[in-house]
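What follows is chain A.
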Amino acid sequence: MDWQTLATQLFPGGHDIVERDNFLSGSAQVDGKRVAVIGTTGHVPIGIEIALAQATAILKTVQEHPGRPILILVDTQGQRLRHRDEMLGINSYMAHLGKCVDLARRKGHTVIGLVYDQALSGGFITSGLIASACYALPQATIRVMGLPAMARITKVPEERLTELARDNPVFAPGPENYLRMGGLHGIWEQNLAQELAQALAECSPEDRRMALGRERGGRMLAQPVADAVRAGGDVRAA
Partner candidate 1 sequence: MTGEGRWTVQQSNRSARLDRAASALGGALNGKVVDAARIVDLLHAVLEPGDRVCLEGNNQKQADFLGKALTRLDPQRVNNLHMLLSVLSLPEHLDVFDKGIAGRLDFSFSGPQAGRLAKLAQTGKLNIGAIHTYLELFARYFIDLTPRVALVAAEMADREGNLYTGPNTEDTPAIAEATAFKSGIVIAQVNRIVDKLPRVDIPGDWVGYVVQSPTPYYIEPLFTRDPAQISEIQVLMAMMAIKGIYAEYQIERLNHGIGFDTAAIELLLPTYAAELGLKGKIARHWALNPHPALIPAIEAGFVESVHSFGSELGMENYIRARPDVFFVGPDGSMRSNRAFSQAAGHYACDMFIGSTLQIDLHGNSSTATLGRIAGFGGAPNMGADARGRRHPSAAWLKAGQQAREGRNTIPRGQKLVVQMVETFREHMAPAFVERLDAWQLAEQAGMAIPPVMIYGDDVTHILTEEGIANLLLCRSDEEREQAIRGVAGYTPVGMGRDKRMVENLRDRGIIRRPEDLGIDKRMATRDLLAARNMKGLVRASGGLYDPPKRFRNW
Partner candidate 2 sequence: MSSYLELTARQRIPAMFDAGSFEEFLPPSARVASPHLAELDSPVSFDDGVVVGRGLLGGHTVFGAAQEGAFMGGAVGEVHGAKLAGMLRRAIDERAHAVLLLLESGGVRLHEANAGLIAVSEVMRAMLDVRAAGIPVVAVVGGANGCFGGMGIAARCANTVIMSEEGRLAMSGPEVIETANGVEEFDSRDRALVWRTTGGKHRYLMGDCQLLVADDTAAFRAAALDAIADLVQGEVGLTLEGLLAEQDMLARRLQDADGASEPMELWRRLGVSDPAGVPMLEADAFLALAARHRAGLQPAASGTGER
């Protein structure tokens, strides 16, 4: 879905989002309240400039509009795979973006992510996945990498991966799998504006994704392992 169509559906109350070099920023009216919107479009790879632009927009919101909810619109093919990005420390730019989102959350901003087209690994981890809650449209693509590439790297035959992916959401791309694993809070099937308003109202700053993954049967070990470590179920001298 292109971002203009999305924005029309999400914000019947109107918006002033502009696109500049695949970077989206602006604000919109949701349920009578002003919401800051930042994001990317055109499956743009996240390089250092666009990561910094998003971070700047978030800090600006924190400075100029305390408490205003923030919606992050995700459409990226992942981090940009260039020598220059690595030379200049793209991980620092990504981390900076993630920290800005985290600061906003701690300062009382509700932060929600929405994958409306593509979300891949490095581009997703400091956008949708660092938000307090992340949602996706049903036709969105979410993955770390495709099964053929995964088969090459893990040396497990692709047929076997495909077969395993049927029952095990851990390998296969797709929003349903991320939903089952707790990585997504929900998939918005229709009436996006209403879904958004509800998500903003329900959003909690606590990271409950492990619990969600367990409740939904997609990630059975994360929560018990983290709990056992936290509760000191089995401690001894090393």
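Picked so that all candidates are chains of the complex that A comes from, given by their letters.
Convention: contacts are C-beta pairs under 8 Å (C-beta built on N, C-alpha and C of every residue); 3 or more make two chains touch, one makes a residue touch a chain; residues count from 1.
Every value quoted in this text rests on a predicted model; they were computed, and no experiment measured them.
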Touching chain, any copy counted, for chain A within the complex - options 1 or 2: 2
Residues on chain A engaged by candidate 2 in the complex (per definition of touch): 48-49, 52, 55-56, 59, 62-63, 79, 81-96, 98-100, 102-103, 106-107, 121-122, 124-126, 129-130, 143-145, 150, 153-154, 156, 160-161, 164, 168-172, 177-178, 181-183, 207, 209-210, 213, 219-223, 225-230, 232-238
